[in-house]
Each structure stands twice: as C-alpha cells, then as structure tokens.
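If you scroll down you'll find the structure; I have some questions about it.
Of the protein chains in this complex, all but one are displayed in their positions.
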Amino acid sequence: MLVWQILIDGFAISALYALGATGFTLIFGVSGVLNLSHGAIMVASAVAAWAIAGSLHAGAYASALGGMAVGVVLAFATYFIAVRPIQRSRRIAEAEKEIFILTTTLLWGIILQEAVAYFFTSNAKTVLPIVEGVVRVLGVRTPSNEFFTALICWVAIGLLWLLVNKTRHGKEVLAASMNPRGVTLLGIELSRIHIAVWLVYGVLASLAGVLLGMFLGVSSYSVGPLTASAFSIVVLGGLGSVSGSLVAAYVVGYLETLTAYLISPAYRTIPALLLLVVVMYLRPQGLFGRR
Amino acid sequence: MSKELPGLFTVSALACAALFAAPQASAAGAPIKIGVIAEAQAVAGSSIGPAAQLAADEINAKGGIDGRKVEIVVYDDHSSAAEAVRAFQRAVTEDKVNAVIASYVSEVVLALEPWAARLKTVMITPGAASDVITQNIAKDYERNKYTFHGYLTSSALAGLVCDAAKDLLVGPYKMKSAVIVSEDAAWTTPLDAAYEKCLPAVGLKVLDHIRFSPDTTDFTPIFSKVEGLKPDVMITGISHVGTQPTVQWKSQQVPIPMFGISSQATNSNFWKDTNGATDGVLFNAVSGPGVAVTPRTLPFVEAYQKRYGNQPAYSGYTAYDEVYMIAEAVQRAGSTDSDKLVSAMEKTDHIGTIGHIAFLPKGDPHVHGLKTGAGFITGLMLQWQDGKQLNMWPKPLANGTMKFPAFIKLSAR
Partner (left out) sequence: MRSVLRVSPLPLATLVVLLLGVSLPFVSSGYVLGLLTVAFYTAVFAMSWDLLFGFAGEVNFGPTFLIGLGAYTAGILDARLAPHVAIWVCVLAGAVMAVVGGVLLALPALRVRGPYFGLVTLVAVLILQNVVVVFASLTGGEIGLSVPDVMSISASTNYWIAFGFMVVSGAVLFGLSRSPIGLVLEASGQDAVQAGALGFNVAKHKLFAFIVSAFFSGLAGALMVFYMGTASVSTFIDISVGVQIIIAAVLGGRRTVIGAAIGAVFLIGMGELLRPLGELATLLVSVMALFVVLFFPDGFLGMLQGRSRGG
C-alpha cells in the first residue's frame, strides 16, 4: 500500500515541479534570464484565480482561466519592466547585465509578493478544484485532483514539445536559443521571438501556479520557496536543458516524498538539498547541462 | 567640473534633514499612550490595532481616565521579531508610550520580553501561547515583571481541550484513542507535553505524536501516517498553517475528525478561504459568533462589525479587553509609572469579552498568566457547520450539536 501511495503522490508533485521548472529553464535557454520573480508569478496567478472565484462567483474553469490570464499579463510585465530595459540599456556593461536582471526580477518578485499580501493578506488560499472526490487505485485512496494535476502537467509539457519541435514558430525559438545572430540573418525579428517566449512562459508558470493552488494551496509566503525550488531543479538538471529539468524535477519530487513518508515530514527538503551539494561538487554543470 | 559639488551638498543636506527631523517627543502628561505592535498583514494580527482603537474611543467618549484621554499608537511589525524590537524601542523612547500591547506570535513576544525589562515598560500580549513567556517571569520576577501574558498558555489550552474532549468525544462517542498532530513550533512543545498527560487522563490513549515543519505544504504523507494508526480522533495544534491541511484533509477524505487548536479556523473568513473544506472541524476559541461569554462580548462584536465591516479575530477581543485593563490599572495606580502600573495590573479583576480576567500571582509557575477554569477563562469549543461557527462547549453556552461530514467514520458504539 505504502509503495503505491508514495508512487502516486510523488508523481503528482513531481509533475507540478516539472511544469514550473520547464518554464523557468525555457526563459533561461532563450532569453538568458534567470527570472527570480518566477514564484511570485505562480502565486499571483493562483491568488487571482481564488479572488475571481470569490468575488465574481465564477465557476472553477473560469476562475482558473482568469488566474492564468493574470499570470500571462504579469509575465509580460516582467519582461517589459524588469528585463528588456536592462537588456537594451547602453549604460550598463554587458558583463554586468546578468546581475542587474537578477536584481530587477528579484525586486519585481518582491513587489508582486507584497502586493498579494497587502490586498489579500498572507493567509494561504486554495483555488476551486476542477475535479473533486477521490478514487481508489491499487488500494490507495487518492483525490482525483492529483491525477488531474499530473495529466494536465504532462499535456502541457507535451504541447510545448510539439510547439518547439514541430511548428515553424517553435523552431524559430529553438534556433534563437542556440544562435540569436543567426536567426536575425534569416530575417526573423528577435523581439518577436522574445515576446513569444515570454508568452509561453507566462502560460506555463501561471498554469503551474493555478494547479498548485488547487492541489495544495499557496500563500504569499510560498513565493521564495517556489523560486528557490525551481532554481534548484533547473540547475540540477542542467541550465537550458528542458529534458534535464524534467528528470531533475522527478528526482527531487520523489526524494521529498520518500523522505516525508519514510523518515519524517519535518525533514522533507533536506535530502534534495544534500543531493544538490553532492552534484555541485561532482558535476557542477548539472545532470544534462553543457559546460 | 564643479557640477558634482552642489549635488553632493544637496544630498548631504537632505540626509541631515532626514536624520535631525526626528519627531518631537510628545509632551509628557495628559494622554495615556498605549503602543500597539501587531502583524497587520496576517488575519489574526489585523484586528489588534482596530480593536484597541475601538476600546480607546469608547473610554474617551465616557470622559477618559480621570480626564485623561487614551491614545493608541499602532506599529506594523511585518511578523518580524527584529522589526518588533525596533518598533518597541521607537514606541518607548520616541513616542513615549506608557504601555505596549504586542503581538500574537510567540517568537515576537519572546524577543520583546527582555526589552520590556530593559526599558521598564509594561507589555501585555493579546495572543501568543508559549509557556516560556510566563516561565521567564517566574525565573526572574524583578526583571521581567513588566510583561503580562494576556492569552492562554499552551499548557492551559491543552487542559481546556482535554476537558472539552471528555465532554464531547469520550462521553457521547465513546472514543478511546487519539493521535496528536501539531506543527513544529515553540508554542506546541508545552502544548503537546500537556496533551500527552491530560488526554489519557480523560480516557483517550495517545497512539502517536506527529510533528511537522510549519513550512509544510503537502500533508498527504502526514494524513496517510495518521490513518495507518487508526485513531478515533486527531488532536491538533496548528496555527501557522490552517488552510492547507484543512483543504487537503477534505480532498483526501481522511475519515478521522479534527479536534483541538486550529488558530486560523477561528477566522470568520476561514470557510471561504478553504472553499468550505473546514466543515466539521472542531477548534478551541475564546469567542464565537452569537455566544455571550460575558455581557460585554456581543456588544463589542456589534460595535466592531459596525465600525470596521467585518468580524474581529480572536486577538481583537483580547486587545480590546487589554486597553480597558491598562486604563483601569492607570486609574487604580493614580499614575503611569511603570512599577506602580505593574502592581496595579496584578490586581486586575476585569469582566472582559472573553471571560473574567485575573492574573496569576507572584509565586505561581505561570505568574502573570491568565487564571483559567470555572469562574475565570474557559474558552469555547466551536465547530464549523454549513458556513457557520457553532459552539459545542461548555454546555451552558452551546448553541448547536455536533455533526460530521459524510467521509468521517465514527466508531460510535
């Protein structure tokens, strides 16, 4: 029984981590940006969904979509306020741009976090679940929501793969991540690509946020840990490698679940941290990263 | 060329102006100033300031204390001990308050306790359950006598929960076993220790004691473990978390009821926050909607609702009472001198909104804590049903009967 419980619970959590991490690594791979407001966008999307459900009495679907819309808007705002001005600035040396973007996205994340806490209090919120009830699978009583979450995450990831590998627009984005100059030589405007990437990122991050809100609930306190977790997973998997992020997400997700069930819920995050330390010593570029 | 110099001097001048433009110390004497330090963004903390202001306005409307008005100065400490310490220092040295009402968070109160001693200022807390607060006073009375614990200590809370469990669970439902589930925090250490002693005493065997990190977001492993132990009830000690475990309890349809301390469940918005998942949860509180613990309870709630548009959190009730208690102490002492105020506060005998308030005397291991039990503070045991908080205990104040959601399996024999 316990084995199946761990397998199922771990799968759902890992799928959520994977979705969040994929968006994070996509932005890094194409834009070269480590978006430290990632957690804030996720939480803001979830809280928006909760707020829409509460004040407009919208159904579960409508609130979820509304929350995602808010998330996409915020992702664009992140790009236009915190990222693009620095990337285009002539007053900052190229080598320094990275840390400036880190600082601005960090500040932007704090602004979003504080805004959420100010308008909605720092209490945890849960999003109206689209799927309710429990199912018995292999003798384990599991909320249907967990299966729904895992399903949606993988559908989203699958769609992303299709987009990047099979569509023309997607291939442009992939090419841009490898060689921005080359792409411009082909007559494709880079700025269009950036907008496309941030749009995709917004959808992924807000979806992850809303699903997290349905599954476990979020609060303004979740912002920091969510960003740190995405960051850790992405670096563990190898920056810029989407498949690396997926694998790493499952490694971390299962490590946490196993620890929580078999050792103690209080020590949940520790093995993953220790793994990171080991990987940093032995293989600093991550599991699938290129040096 | 010489363009930098004016800029430099302007910045320096502005800096000087900011530094020296310290607010003038208010003239000592006329108003009785009470500093209120609270966490404005947290649901529990957001009631403290407004409730205190309500009390002050009521006192002033009746002419104040010996002609002196009560003035409330509010500080937001952002749930940070460091900021609370800064606020306390500012309140005493800068704004010259005569007493401080501070925080419902144990970490914050414990950080402030030594400063109340150093700055010799009376401080009373409207929340916070850690037993260490009063233990520190017992350990060094002369230094720490300025602190008063205006809420129930963890061990007192545990005792009240056990009393309620005896009347509500052991009696009618013949429950025999329990698992303690609490967050790993300072206030739950004495709570759980007291639970482990008093639960068997009322007939509930403690099968296990699970402590989880307050940062936990996924409670599935915890509920899974509890279910494996097959207890009749989960005795809770949660405050930092509330929405998430409750929602997950319902979505996983854990067949074991929750009974005990769940601070967030006391909020009137909790039903909405959990989308109704809190249906059937039983929780301790010092106040409940429509429950007239004393003749002062319901008028306070009405006045608060009228003025601020929402229900006060539990800390609002205590903060309101504490403003009255401080004002009465000032009147008794005939002065705002801290040492005289301490003696006057020790003589507090006040019918507040949460019950009959008096402090334990010097020599008691919980000196300056609240007197509990019949005739003093007993607390209530409420249950969420269909969007309402109904009171189950003590029997004379009950306005409902217990009802559990369908997924709960009760071993009613």
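Note that the chains are named A and B in the order they appear, and that numbering of residues resets to 1 at the start of each chain.
As a working rule, a residue touches a chain if its C-beta (ideal position, glycine included) is under 8 Å from a C-beta of that chain, and two chains touch if they have at least 3 such contacts.
Since this is a predicted model, take the numbers as computed values, not measurements.
J.: From the list A:Ala69, A:Leu102 or A:Val134, which touches the chain that is not on show?
T.: Checking the options A:Ala69, A:Leu102 or A:Val134, the one contacting the hidden chain is A:Leu102.
J.: In the full complex, which of B:Thr93, B:Gln305 or B:Thr401 touches the chain missing from this view?
T.: Checking each option in B:Thr93, B:Gln305 or B:Thr401, the one touching the absent chain turns out to be B:Thr93.
J.: Going by the contact rule already stated, which one of B:Ala81, B:Ala193 or B:Val206 would touch the omitted chain in the full complex?
T.: B:Ala81
J.: From the list A:Ile110, A:Val131, A:Ala175 or A:Leu287, pick the residue that touches the absent chain.
T.: A:Ile110
J.: Which positions on subunit A touch the chain that was left off?
T.: 28, 34, 81-82, 85-86, 89, 91-92, 95-96, 98-100, 102-104, 106-108, 110-111, 114-115, 117-118, 224, 228, 231-232, 235, 239, 266-267, 269-270, 273, 276-277, 280-281, 284-286
J.: Pick out the residues on subunit B that sit against the missing chain.
T.: Subunit B touches the chain not shown through residues 1-5, 7-8, 11-12, 16, 18-20, 22-23, 25, 40-41, 74-76, 78, 80-82, 85-87, 89-90, 93-94, 106-107, 110-111, 114-115, 118, 130, 132, 184-186, 213-214.
Here is the rule we go by: only the chains that are shown with their structure count from here on.
J.: Quick one: subunit A and subunit B, Cα centre-to-centre, how many Å?
T.: So the centroids are 36 Å from each other.
J.: Enumerate the contact residues on subunit A facing subunit B in the complex.
T.: Those in contact with subunit B are residues 2, 5, 9, 13, 53-54, 117-118, 121-126, 128-129, 132, 134, 141-143, 145, 216-217, 219, 222, 225, 257, 260-261, 265-269.
J.: Mind listing the subunit B positions that touch subunit A in their complex?
T.: By the definition above, subunit B touches subunit A via 41-43, 46, 79, 184, 210-213, 215-218, 220-222, 224-225, 241-244, 247-248, 251-253, 264, 267, 269, 272-275, 277.
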